[in-house]
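A single protein chain has been omitted; all remaining protein chains appear in their positions.
Showing chain A:
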Amino acid sequence: MTELAKSSQAPLLSLRNINMTFGGIRALKDVSFEVMPGEVHCLAGENGSGKSTLIKIVTGVYRPEPGAAIEYDGQTYSHMSPVTAQAAGIQVIWQDLALFPEMSVAENIAFQTVLGRWPRVISYSRMHEIAVKALARLGVSLDVDRPLKDYQIAQRQIVAIARALIGDAKLIFMDEPTASLTQSETDHLMDIVRTLSASGVAVVFVSHRLAEVLEISDRLTVLRDGALVGVYPAAGMTQSRITELMTGRTFEYDVRSREVSANPVVLEVEKLSRPGLFEDISFTLRGGETLGITGLLGSGRTELALSLFGMLKPRSGTIRLEGKPVRFSSNRAAIAAGIAYLSEDRLSLGLIQPQSIADNLVIASLDRVTSGGFLSDDRKRALVAQWIADLGIRIGRQDDAISTLSGGNQQRVAIAKWLATNPKLLILDAPTVGVDVGARAGIFEIIAKLADSGLAIILISDEVPEVYFHADRVLHMAEGRIVNRFTPRDCTLADIEAAVYA
C-alpha cells in the first residue's frame, strides 16, 4: 500500500478519549489510537503499559469509561462487544494461539463456520475445502487432516492466522508474534503479513521486541504507563529508540568484563559428560566472577546447569567445589554445598505461582525460619522484609500471591529465594525471560552487585548482548559442547553473534 493511498483514506479504526480504571489504578489515560485500512502498525509498550487493555477494548472484552469515541469502518460505537467486534472483522491472535492441539488443522481453521445454533451434521469435506482455501490465501500448504500438534509453533501460528481470515477479518491484532520463532520463520511470517496488507487487511503487531517487524511496518504507536507517548513513522526507527520511548530512559551498557584471576577458584568442572545432552565440558569459575554461557535452544546449557545443581547425574567427569570433588545425590545436597539454581521457567519451575510472596521467598531456606522445630512467623516476616528491602522489590503485602507481581519483581523474589540459602555459586538460567526492558536493567544491577560481593555467578542466556555486556567471560555451547570461549573486553559483540548465529 502506498503512502498516497493511505493518506487519502479515512482510518479503519479510530479510538479517542479512551480511559480505563481497574481498582483505582488507571490502566489507560486519554489514549487515542488509529489504524488505516491495510496498514501494518506496531503497538509497543512494556508489560503493564496498557497494550492488552487497549486490545481488549477494541475486541469488546472491556467497556471503556464514558466519553470514549470508537469509530470502525465508518460506524461509531460507544463500546464494542465480543460479538460485534467479531462480526465486524476484528480478530486477535493471542500469543498462546488458543488452538486445539488434538484436532486437525482443518477443524482448527474451519470449526467456527460449522457451528450453529442447533446441532447439525458436520461436513468434513467442506471443512477440508475451507481450510485449504484459507491457507492458500496465505500462500501456504499444509496437510490439513493431520492433528495440529504434529506441527511446529510457527506453522500453528499460520493456522491461527488462517482461522482469523475465515471470519472475513479486516483488522488482525498479533500478540507477541515473533517471540518463539527462528529468523527464517519470522521472515516467512513477514511475507504472509505483506500478503495480508496487500489484500487490504490491517495488521497490528503488539510487542515489546519489534526489531524484526519494523521493516515491514508503516507506523508505530508507543504506550507508557497507560498513556500515549506518540505515533511515529516506522521508517528510520530503531530498537534502541523504541526502548527509550517505551521506558522513558536510555540504556547504554558498558562491557563489564573484568580480570579476576587473583580471586580464589570456586568451581572447577573437568571433562563433564552426559552423552546425548552435553559432552567434555571443562571450565573454572572464580569468586566474584560472572561466567556467561550462551548458545541456541537445545545446546545443552540448561542440562549442564541442572547437573551442577544435582538434578541430572553426569556420566563421567568431575566437579570440584572450592577444591573438593563433589557428587550430588540430589539438588538438596547441592544447595547444602552452596549451589543455587534459578530456573529458566519461572512460571512452572522457578516459583510456585498461586502461593504467597513470603512462602516463595523462604521455601529454599526453611531452616532459617524454624526455631525449636516450629516455623516462626515473626522470623519469616523479618527475613522476607529484609530481602524485599535489599533487592528493592515492590510488593503489596507479603501474603499476596506471587503471581500478582510483575515479571521483574517475581524474578527478584526468585533471586532473593536463592540468596537466602547463602550460596557460593549462583546459576542464573535466562533470568530476563518475561521481564520488561526497564526491569532487566535492575536485574543486571543486582547481578553486578552480587558479583562484586564475591559470589561466583553463571549467567545463561540466549540473548548474546546480555552475556556480552554483563559477563566477565563467555562460553558458547552448541550441540552439548563448548565450541568457543570469548572474553568480552577483548572482542566485539558482533564476534560472538557471528559465532552463535552462524
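Assume contacts are C-beta pairs under 8 Å (C-beta built on N, C-alpha and C of every residue); 3 or more make two chains touch, one makes a residue touch a chain; residues count from 1.
Throughout what follows, contacts and distances are computed from a predicted model.
Set against the options "Sugar ABC transporter permease", "Cation acetate symporter", "Integral membrane protein" or "Ferredoxin", the UniProt name belonging to the omitted chain is "Sugar ABC transporter permease". One of A:T370, A:Q398 or A:N484 touches the chain omitted from the figure, and that residue is A:T370. Summary of contacts with the chain left out: across A:Q157, A:S343 or A:T432, the touching residue is A:S343. The hidden chain makes contact, of the residues A:I158, A:M190 or A:I335, with A:I335. Hidden from this view is one chain, which touches chain A at 21-24, 311, 330-332, 335, 341, 343, 348-355, 359, 363-364, 366, 370, 373-375, 417, 421.
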